[in-house]
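Below is a structure I'd like to ask you about.
Just one protein chain is left out here, and the rest sit where they should.
To keep things simple, chains are lettered A and B as they appear, and every chain counts its residues starting from 1.
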């Protein structure tokens, strides 16, 4: 095992090379995962906000004034 | 045989490709990991040390597959870029643009591992040899493509412009390679051979072939992941993405 890690005296070159290989590819593999999670979470939050806004609007409109000038049929 | 174009056509629709990529990605990655384990066991443990370079030659098992991938990814990027420029297919634009960071990563690995290999064997970590210089130019090409893509505000327009640059680079790369070769013979520089006179032996060869298979599978997995994410942000207004966000976005 010791001889294996020693790499015939070339350990200082062989192991960093392998470290770079695995590190760069690991980052390359994981980066889109993180970005995907963030995208979906942002979109979800935006949809929730939109839903809340619609609900508020609907709640305000129904009891008070049926001829609310701000409401259009497309809004509901 | 009509099902092939039909299948290709169906696959080129973003939601279908998203599902395809989601299913295939773990399989590609699992196979890549298994092959890497087998290849590196063969390369680092069972293969004998080189009679000239000793154990330093074991860098070959990541250097050569990465070098091959840096060109292979460029080829795929060029093919997708051609489709993107001519037919303006959304998936092709995405594949071309998402290939660029993967290719840049492999090119970077090739340069770094090559330097780490060159230092103990040639005595220098850099030389203006045709292969090394072309590889460096390739890295600049990849960075130029990524830079041009991100300089546009409209993502699809940026993808098409950068795809055009990819096509220009395809013509340019062999010219660079051969002109540097000519320049090197003119300058009578230190002539270094990347591969010595020794032919590579069977015990050393099979791990290399396994590693080459592994990086190709890794590339497929990485591309699936990147394109899948890119399609989400490109189509963020569409219903299928909204459904997905509803299910997975909490």
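Some points to look at:
Heads up, the rule we're going with is that contacts are C-beta pairs under 8 Å (C-beta built on N, C-alpha and C of every residue); 3 or more make two chains touch, one makes a residue touch a chain.
Following the convention adopted for this analysis, contacts and distances are computed from a predicted model.
Of the names listed as "Heme exporter protein B", "Acyl-CoA dehydrogenase", "DNA-binding transcriptional regulator YhcF (GntR family)" or "Outer membrane lipoprotein-sorting protein", the one that matches the UniProt record for the absent chain is "Heme exporter protein B".
The hidden chain, counted over the whole complex, makes contact with B. Of the candidate positions B:47, B:104, B:141 or B:212, contact with the hidden chain is made by B:141. If you put the hidden chain back, the residue from B:33, B:49 or B:165 that touches it is B:165. In the full complex, the hidden chain is touched by subunit B at residues 85, 133, 137-138, 140-141, 143-144, 147-148, 151-154, 157, 160-161, 164-165, 168-169, 172-173, 175-176, 179-180, 182-183, 186.
The working rule: only the chains that are shown with their structure count from here on.
Rounded to whole angstrom, the centroid-to-centroid distance between subunit A and subunit B, based on C-alpha atoms, equals 25 Å.
Contacts from subunit B toward subunit A in the complex involve residues 29, 44-45, 49, 54-56, 58-59, 62-63, 66, 101-102, 105, 108-109, 112-113, 116-117, 119-120, 218, 221-222, 225-226, 228-230, 232-233, 236, 241-242, 244-246, 248-250.
Contact residues of subunit A toward subunit B in the complex are 4, 7-10, 13-14, 16-18, 20-21, 24-25, 27-29, 32-33, 35-36, 39-45, 47.
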